[in-house]
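Okay, so here's the structure we're looking at.
The complex is shown incomplete by one protein chain, all other protein chains being positioned as in the whole.
We call the chains A and B, going by the order they appear; numbering starts again at 1 in every chain.
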Amino acid sequence: MNSLILRMVAGRLVVALVTLLIVAVVIFFATALLPGDVVQILLGQAATPEAVKGLRTAMHLDQPAALRFLLWLKNLATGDLGVSYVNNIPVAELIGNRLGNSLKLAAVTAAISVPVALTLGVTAAILRGTLVDRMIAVFTIAVISVPEFLVATLAVIVFAVTLGWLPALSMTGDVTTISGLLKAFAMPVITLSFVISAQMIRMSRAAVIETLNAPYVEMALLKGASRRRMVLRHALPNALGPIVNAVALSLSYLLGGVIIVETIFNYPGIAKLMLDAVSTRDLPLIQGCAMIFCLAYLLLITIADIVTIVSNPRLRHA
Amino acid sequence: MTRLVEVRDLRIEARTDAGRIVEIIRGVSFDIDEGEIVALIGESGSGKTTIALDLMGYTRPGCRVTGGTVTLDGVEMGALPESRRATMRGSLVSYVPQSAAAAFNPAHTIMDQVVEVVQIHGSMPVAEARTRAVGLFRALALPNPDTIGDRYPHQVSGGQLQRLSAAMALIGNPKLVIFDEPTTALDVTTQVEVLRAFKSVMRQGGIAGVYVSHDLAVVAQIADRIIVLRHGEIQEEGRTADILERPQHAYTRQLLAAFRPGAAPRPPRIDQDDAPLLEVRGIVAGYGKADAEGLPPIRILKDVSLSLARGRNLGIVGESGCGKSTLARVIAGILPAARGEIVLDGRTLAPDFRQRRREDLRDLQIVFQSADTALNPRQSISEILGRPLAFYHGMGGRAREARVDQLLDMVRLPRALRHRRPGELSGGQKQRINLARALAADAKLILCDEITSALDTVVAAAIIDLLKELQRELSLSYLFISHDIETVRAICDEVVVMYKGAKVEQLRPDVNDGQPTQPYSRLLFSSVPQLRTGWLDGLAQDPELTRAFAQR
């Protein structure tokens, strides 16, 4: 680690923080666009003007939006995400119950799809133009072209309806036994893995091909290196940054994918929670969930950027 | 001596971007004896690199050998499977690329990449290879030969990398080394050293070589024989001295003629006591946030002053990084000067072009090096030339069309070209359009920034002739910037030599016969290769001076 790398990494972290702040502004003011008065919605049409006024004061709604934003931001920084309008439970508590489930789903999906996808992506790059490469290309373009619910319904038709291996749309909740766990996870994980693998395969293939076109790889060929050596020793070390970026970006697709998958398979995760909050217009809960998703995205992208910086030999040996 | 290489009726075709198939090598045959260095010379697109790579049994993607044979050390390369060819690369025949900076892998140390050749072929133990590598580093006159291998490619200079790539080529004890324009990207003072290093290791090892280049003067120093190529065909082949002194083929004569431009400075004009057209005083310019005194932290130009008399030409020469192109950008106002004054035709110009008056912008036009990037590929020639006419002179309709035709006449191009786009023109034609656009403004001063550097020798010579003709017809002055001293001397009355952002001296025809007096200028001028055999061997340069100035 030298000071140049430290400076760049620090700069990247600052950018991430600034971005998070802008995101908070956008999310807060987008939800503040809500037409009509929240208090009216909460208390119903029959509420007395005094009750409305009282609740408005209690919720700081009589203060200017900027002030409310600062208050919200201050609470956010201390981990206080507010209280759900709908059931008066702290948002943090609601999210806390569900976040673990979503993370488990994401972890299992990543553990399966990252190694598979990277192997396929690098293989496709090495075998560029061959039948294998074309087959992988057809598969990936088909998967990235269709919505997640199509992959999910297709998986249901194949695994549940036709083959009858797995239950279709029920989350048993029984995660104590291995088979129960498998059954609960299988369909969501299969669906999500397909979706993010396709992205990852395409991007990692492109990253490796880009480095395979570098003059130093041609030079290795002119030194008598085998194809294997060109890829493993000369191309891959330089493709590390782009590949990590591909992985991070693909994993960020998980964030969108879980919304569909948790809904279809009735999986009790944070995305399902957010969707329910949208249908009840539970603003603090929506804000809290949205911030969690954006934080996850920023985390992934920032880690990828830092890996790119650290893995750049020109910076490492500056 | 026995035959090492036999090429017979080699034919290679390539697929263009548009999907057309063109034959780029058309029946080329030649031999190379053991220990002999043969130069392949020709302009861009002559197929010289394609032939050289095919000697290694390698054709770039998109190219295909359609006929003929290449026999290397008694083995026909084309008949071998790829895996057998790979065993010959690096061990029997090896390669020194044009850009070593791109050919070294940034992820590994130099030593690892040099000894990789013997690791691949298993030809000697790695420890022995390392010792041999250090020996080669020493033989190639590299600084710190014992430790330079531990560095990463981006930590050493371009000239050093070029020699290190030669070490990489030589470590496997090849019988043939292919040099692909290995000094083209280097400055002349560096080129002298690199050429010397190459020549001595090749002679000592008795290794045969193929030296690919467009530069006859460089080739004359190192090659035993020269093969002149054009459009994928051999024009002429002969011993170096014969080619230089008794060229048979018309194209060879053209090449040689382009190398000896009419360097005669024109007689000085009478209007000496006129106010100068351009006067530049005490320019300081650079990049980065200005400090308390308003000076940038990274200073590219340090107090540069010069003046250019009306109707005369001023050349600016120097090696890469000396600030000559920055000077052009500062005068044009693209990079505003932090200090100093620019006076054009008696008017002081604002440092930033955005604050300059339209007449000032019109009077001073800049012509860039690469016509490929200086002409919008999406506009037709008449649009490109018509725009300044409409913008500066409010010309429209028929008047503008007529003027465009006139401009094409002035730069000696057929009027029919007006409907074409830049992509359909040759390099020389594009550069003429580039010039015509500056003429369209009716400029008084044209800044020419390396305008001949990207062109082939013959084409560049024609552009220089055109510049001279235009100057005779119009009242024009040129500020001519180039790293090519011969070209500058061909067109300029006075020459400014720059080094590291400062003016070293201004050569005038009436002082010391136009010859340099300062140590750096002398080194620079003496490093320019001359078109005769034995120039390099006879060149005596003070090693102290070289060490002090050459940017290795």
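The rule is short, and it goes like this: contacts are C-beta pairs under 8 Å (C-beta built on N, C-alpha and C of every residue); 3 or more make two chains touch, one makes a residue touch a chain.
Everything that follows uses one rule, which is that contacts and distances are computed from a predicted model.
Participant: The chain that is not shown, which UniProt protein name from "Cytochrome c1", "DNA-directed RNA polymerase subunit alpha", "4Fe-4S ferredoxin" or "Small ribosomal subunit protein bS6" does it carry?
Facilitator: Choosing among "Cytochrome c1", "DNA-directed RNA polymerase subunit alpha", "4Fe-4S ferredoxin" or "Small ribosomal subunit protein bS6", the correct UniProt name is "DNA-directed RNA polymerase subunit alpha".
Participant: Tell me which residue among B:A79, B:I334 or B:L474 touches the hidden chain in the full complex.
Facilitator: The one listed residue touching the chain not shown is B:I334.
Participant: Which candidate, A:V52, A:V86, A:I259 or A:I306, sits in contact with the chain we can't see?
Facilitator: That would be A:I259, which touches the missing chain.
Participant: List every residue of chain A that touches the chain not included in the displayed model.
Facilitator: Interface with the chain not displayed, on the chain A side: 18-19, 22-23, 26-27, 30-35, 141-142, 144-150, 153-154, 156-157, 160-162, 168-169, 252, 255-256, 259-260, 263, 274-275, 277-279, 281, 283, 286, 289-290, 293-294, 297-298, 301.
Participant: Residues of chain B in contact with the chain that isn't shown?
Facilitator: Residues touching the hidden chain, for chain B, are 17-19, 332-334, 353, 356, 358, 361, 366, 368-370, 373-379, 387-388, 391-392, 419-420, 437, 441.
The rule is short, and it goes like this: only the chains that are shown with their structure count from here on.
Participant: Would you kindly tell me how far, in whole Å, the mean C-alpha position of chain B lies from that of chain A?
Facilitator: Chain centres of chain A and chain B, defined by C-alpha means, are spaced 50 Å apart.
Participant: Where on chain A does chain B make contact in their complex?
Facilitator: So the residues of chain A in touch with chain B come to 214-216, 218-226, 229, 233-234, 237-238, 313-314, 317.
Participant: Sort out for me which residues of chain B touch chain A in the complex.
Facilitator: Residues of chain B touching chain A: 53, 56, 58, 60, 83, 86-91, 94-95, 97, 99, 102-108, 116-117, 120-121, 151-152, 154-155, 168.
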